[in-house]
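Excluded from the complex is one protein chain; the other protein chains are retained at their positions.
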Amino acid sequence: MGRPEGLKLIDENGKRVDGRKKYELRKIDMEVGILKNADGSAYVEWGKNKILAAVYGPREIHPKHLQRPDMAVLRVRYNMAPFSVEERKKPGPDRRSVEISKVIRGALEPALLLEMFPRTVIDVFIEVLQADAGTRVAGITAASLALADAGIPMRDLVAACAAGKIDGEIVLDLNKDEDNYGEADVPVAIMPLKNDITLLQMDGYLTRDELLEAVKLAIKGAKAVYQKQREALKEKYLQIAQEVAGNE
Amino acid sequence: MGRPEGLKLIDENGKRVDGRKKYELRKIDMEVGILKNADGSAYVEWGKNKILAAVYGPREIHPKHLQRPDMAVLRVRYNMAPFSVEERKKPGPDRRSVEISKVIRGALEPALLLEMFPRTVIDVFIEVLQADAGTRVAGITAASLALADAGIPMRDLVAACAAGKIDGEIVLDLNKDEDNYGEADVPVAIMPLKNDITLLQMDGYLTRDELLEAVKLAIKGAKAVYQKQREALKEKYLQIAQEVAGNE
Amino acid sequence: MGRPEGLKLIDENGKRVDGRKKYELRKIDMEVGILKNADGSAYVEWGKNKILAAVYGPREIHPKHLQRPDMAVLRVRYNMAPFSVEERKKPGPDRRSVEISKVIRGALEPALLLEMFPRTVIDVFIEVLQADAGTRVAGITAASLALADAGIPMRDLVAACAAGKIDGEIVLDLNKDEDNYGEADVPVAIMPLKNDITLLQMDGYLTRDELLEAVKLAIKGAKAVYQKQREALKEKYLQIAQEVAGNE
Amino acid sequence: MSDAPVMAGIMRDRILNLLKKGKRIDGRGFEDYRDVEIKTNVIEKAEGSAWVRLGETRVLVGIKVDVGEPFPDLPDRGVMTTNVELVPLASPTFEPGPPDENAIELARIVDRGIRESQAVELEKLVIVPGKLVRVIFIDVHVLDHDGNLIDATGLGAMAALLTARIPKLEYNGETGELVRLDEYEPLPVRHVPLPVTFAKIGGNMVVDPSLDEERVMESRITVTFDETGHVSAVQKGEGGSFKLEEVMYAVDTAMRKSSELREMLLSSVDRGLP
Amino acid sequence: MSDAPVMAGIMRDRILNLLKKGKRIDGRGFEDYRDVEIKTNVIEKAEGSAWVRLGETRVLVGIKVDVGEPFPDLPDRGVMTTNVELVPLASPTFEPGPPDENAIELARIVDRGIRESQAVELEKLVIVPGKLVRVIFIDVHVLDHDGNLIDATGLGAMAALLTARIPKLEYNGETGELVRLDEYEPLPVRHVPLPVTFAKIGGNMVVDPSLDEERVMESRITVTFDETGHVSAVQKGEGGSFKLEEVMYAVDTAMRKSSELREMLLSSVDRGLP
Partner (left out) sequence: MSDAPVMAGIMRDRILNLLKKGKRIDGRGFEDYRDVEIKTNVIEKAEGSAWVRLGETRVLVGIKVDVGEPFPDLPDRGVMTTNVELVPLASPTFEPGPPDENAIELARIVDRGIRESQAVELEKLVIVPGKLVRVIFIDVHVLDHDGNLIDATGLGAMAALLTARIPKLEYNGETGELVRLDEYEPLPVRHVPLPVTFAKIGGNMVVDPSLDEERVMESRITVTFDETGHVSAVQKGEGGSFKLEEVMYAVDTAMRKSSELREMLLSSVDRGLP
């Protein structure tokens, strides 16, 4: 996109367009278990991103021939609401959302003990209600919480974050302007317990060293996100515990 | 639609654009059993509307998972021929015809003893060959005849008619001009034996009293349509009886 | 298509735009068994046409309800690559390719002993990589080789060729210019052993006599194509025989 | 439903046995059409329309005329398209959805027959060359399928075209405005091509196959002649094969039968040859 | 999963038995709505938005405003379209894919209620008559389906429309350029129509059915009133039937309930009647 004249993504004080420092995350809020129908759900506000994730399953799979005899099938659908972006998005999947659904599935799959639920399906639905760069990492983060909320056995949570390059510098967690006018975006998802990288993409133009610097920075960001995930789950369980206690 | 200047829908003598009085139906002709392949069929000319309805079933349902163990499934498809309207209509279902198919199904269903045919489907196809306002009530009327012709056990025939408001007055059975330039259209379907209302919609802007006046008027119209349906069926059976007699 | 001014399809020496004589085929090359995954395959260059055909099967058919208890189902898909024609073709089937797929299926079916493989499917895929008139006859020719290469039992090979009318004369095997600016195209497929015609179409405007002349000419062409098919198969088997011998 | 294959087998044997004796199942001769009935102008909202009954086969054809752009490679021609809807009302074997291969083949055979004989004078339907032309939609709605949809559709399309009346247009070259007048003119139709279809059953060639015959036929062939003695379309359909002599028989018989059909058609639309 | 029909049967009996005693399964009276919560301007990137919770039903409505051509037969009106996505996140019975008949019916009922009362002054959204108008997209994203999506969507759509702010535009008639200013104005909204939906269960009429009630209802009826006492849409839904007296009851009750809902809505968007 043509960059507006005079737009500086990092000012003389090292501050970014939204006032953040180079390695600073946007404000992130997470809430677990907010939908009635879904078996598990989570809502994540990440900067201006607003993402809702829900999990259904393990449940019967239709059509039957998609069934796997040795494990559950994981299906992921990443979808943007028509009003989630500046220019209204036509409803339904486009090529971008098909690809993102696929890489998110690949990012979540290694965390799940799918072999425990043969012949079933676990459906993960990610609805982007508002988008502002980084929806896939926010979506993975929300989906991972929703899976935990649904009680799906997991090896670890999956936490995600992006790093990128703007005005020649590697920074954490690009917002929309930085993504549009920056040089590269590197979304990463990890399972923090063993430092396993389950999502890695790069869209941009970087040297080898810049790329690796960005990957490492994104991993750090993801670890911070992981702490927030754990807190959100704790809060949820605490709340439940209190409710249970209150009912007794 | 922008109303042509000077167009009066009711003239000084209380006559409507096609010469009818306020509570007068358009000319309606019905013919039962006119297709070879269908299990039942009927053709209705209602003013300039030309509607063909056919019934197939009870028959096997594909795909199988749509089957209901306790009753037949009723499917209804309302479809307009491309040449049925002023501006050629692209073939295939649009949002309007999807909604109409659904409300017609709801209008016919209460008349049918679906529980007699578990695991099967009864298909009702309504083809609008020419449209001139009121196609859904004409379609219900034709479909009901086709169901009877197919020998599907019914609690009662379903008869339908619309009332509406034009130039400030509640009148019966709007034609195309009246529908385009009038204030409201109220299609109603009934099972006359017990005065059960099985379809009711309103598209327009009416006071409470006007709405109820229109509903009552439409019910009266539907009862007149019911008489014509019975005559059409009688004629058909008479014809068959004569043929049988002739063959003996 | 508007014919360029002064374009003569046959010059004063009786030569056609590409230098051929009236009853001369374009250069045809055939190669059998060139793909790894397919059960049988063939590549045909016919003038500027470049056609790849592959056969899979007999194999299981999905969805199951397409299965026939007494014979194999034959499916044929004729498809043009987007870059195969002057103006890029949007990917996916259009009405023309749906019709061609159907008539090619009808042209191949009589040659196959489908009753030997009940409840299975034989899939024939024809990819037009470059098109220059006559793709359907080249496609049939390639598909027939691919079926033989797959070891599908056949009553005979199917060989195909077109004749047509240009500048008032009946000629063999139209190329693109001749097809665009000529008067008629008559594609024909035969099973040469018994002189059975399995494909016959005519697109153009001919008298009865011209039509029959064209059909007879196309049959002659198809017989010449048949010889080339047999050579191509022989070469393939020879090659295999040599390989086998070489391995011993 | 489980009786269907058995019934089909019995019907097959009956049809074949009768054909051996030179008879068809419905009593017709091999070169006889079923009873034909044609009504035109049955849809007032269409510029042209025709309802055709061929035995128990019924089709309805509507002609709508609009204004649009010509094809880039044919700037001096109006546009004509033929579309067939095999609506599920017409047969238990038709499914809702976009046209399948049968609907597409049917539309294209009929379309080719009309197009290649230049039956409609598309060059007379140009308003502004390369920019604005008349667009003719031939829409076929099959209402009851009892075999030989091709010939029924061909008859219906020509009947509708021959009786269509389109509003005159006035084009203002300066303002670019197009005014639709309240005067009507016929569509310029110059030829009357009609398809004639044969089924091959047990080696016998019969014209105008009924649905029962189509179910057991080995193969099918259609030849479209116009009144000048020219063929404008040929199509071998389905599986099976023909000998050259059978093709020659089909061509010669089609010439004769299309002539009879044309006479009948022109008398029902109350019109002589164009 | 195999317990589902049994559970449904038990639930059905329980609901019916309670209704006989004049009680609803969740303790409400027959004319009581569930708890309603409305938040507006929840999506900053949309020109208007509203999140509505009706019991456990949750919908999110976003308004986007664009510029486009008017419909040819309505050159002096802006364009408004309503679209509903029943995303599979909201219910185990929703499937991915284009809107099905339920989504389409829902969108069209709500759309008609707004359109027929002329709630949005579309005639004020014309930039160049016949050429350029504002196009309003009302997009409904259902987030959790616990029954009565119609009323929740109707509330959400009106809440979003009432609070939408659209950028002012400056049109240069000479250059044809359209400049989007950095000033905002409200959408011109003149009426507040709201749908009120009833389920008929065992012959009883109850307002605002929950999902449990919808599963066992015989029929459904929706009546949309605006604040002037006019009805702008009625829809009988699903199978079953109504007596005339039941329709009259529904109309009269809807007038009252829509009034209560409207008061609540206007107070939550902090606005009086238009």
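To keep things simple, chains are lettered A, B, C, D and E as they appear, and every chain counts its residues starting from 1.
What we mean here is this: contacts are C-beta pairs under 8 Å (C-beta built on N, C-alpha and C of every residue); 3 or more make two chains touch, one makes a residue touch a chain.
No experiment lies behind these values; they were computed from the predicted model shown.
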Give the labels of the shown chains that the missing chain contacts, considering the complete complex. A, C
Of the residues C:Ile10, C:Ala38, C:Leu112 or C:Ala232, I need the one that contacts the missing chain. C:Ala38
Footprint of the hidden chain on chain C, which residues? 35-38, 41, 48, 50, 52-54, 56, 59-60, 77, 79, 81-88, 91-92, 123, 125, 127, 129-132
Contacts of chain A with the missing chain: which residues? 1-2, 95-96, 98-99, 101-103, 105-106, 109-110, 184, 186, 191, 195-208, 211-212, 215-216, 219
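Simple rule for what comes next: only the chains that are shown with their structure count from here on.
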Tell me, please, which chain's centre (mean of its C-alpha atoms) is farthest from the centre of chain A? D
Maximum distance between Cα centroids and chain E occurs for chain C
Please work out the Cα centroid separation of chain B and chain E, and write it as a whole number of Å. 28
Provide the list of chain C residues touching at least two other chains, using ranges where the numbers run on. none
Hey, what residues on chain D touch two or more of the other chains? 99
